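Heads up, one of the protein chains got dropped from this complex, but the rest are sitting where they should.
Coming up: chain A.
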Amino acid sequence: MGSLAEREGYDVGLHLLDRQIIGSDDRLIGKVDDVELLLDDDGSLVPTALLVGLPALLPRFGRHLGARLSGAHRLVRAAAADQALPLVVGFDIVDDVSSEVRLSEPAYGLLHRMSHERAQDPRRCRVGSLLGTPVRCDALPRRSKVLDLRLVGAPGQPGEHRVTALLVGPGRPGALFGYDRSSEPGPAVVAAVIQWLHRHARVVELGPGVDVDHEAGEVRIGPEASLEPLRG
């Protein structure tokens, strides 16, 4: 099993979210409940942290259920000011992304709460809130959403992890089950059904014409951006 990051980049939703985080001492730290992204002024998206804990997981259950569950979780200990803040693992200590996320530091005492300033920073957003964001684009069906984010970057090498492309199309984030990635996906019947369901999905490179507007809660894709089919 080679590292995913070394091979051909990886998809945040498919390869990073919900995976186990293992410390350098082989201890289980938790699951990647969400990933924090930094929206740079030049429009680039850089992953900055893995978020762990119910405050990171619960909002991912959708706008209505997620908000209710998060609200209920706050009430569990309403007096605690940090009850709604997730635990943070800096992305700089991610050593490898394979079928697990391996860190370069031991597990003991590694997690710390996110600060209030960081949680309110408008330049930061979470992958969980970005997935499923409506996409406005004339070339795509109207119900299109952000299905996944494609990342490049190998740990310990020059250059950092950054988002290079968005997977967009109608459907539900996570419902591709990885059938857009491998060259000979099996079983053929399942692959055919899933690929047919996602026949309108496209990959769009981040760059001119692609505007991720987190505050307005939408992604706008202009005519100058190129939409590629999922595989090929």
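Operating definition for what follows: contacts are C-beta pairs under 8 Å (C-beta built on N, C-alpha and C of every residue); 3 or more make two chains touch, one makes a residue touch a chain; residues count from 1.
Convention: contacts and distances are computed from a predicted model.
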UniProt protein name of the chain not shown, from "RNA polymerase subunit sigma-70", "Divalent metal cation transporter", "Transcriptional regulator, PadR family" or "ATP synthase subunit b": "Divalent metal cation transporter"
Identified contact with the non-displayed chain, of A:P170, A:P185 or A:G209: A:P185
Candidate in contact with the missing chain, chosen from A:R19, A:R74, A:R162 or A:R220: A:R19
In chain A, positions touching the absent partner: 1, 4, 15, 17-21, 27-28, 30-31, 33, 52, 57, 60-62, 65, 98-99, 173-174, 177-178, 182, 185-190
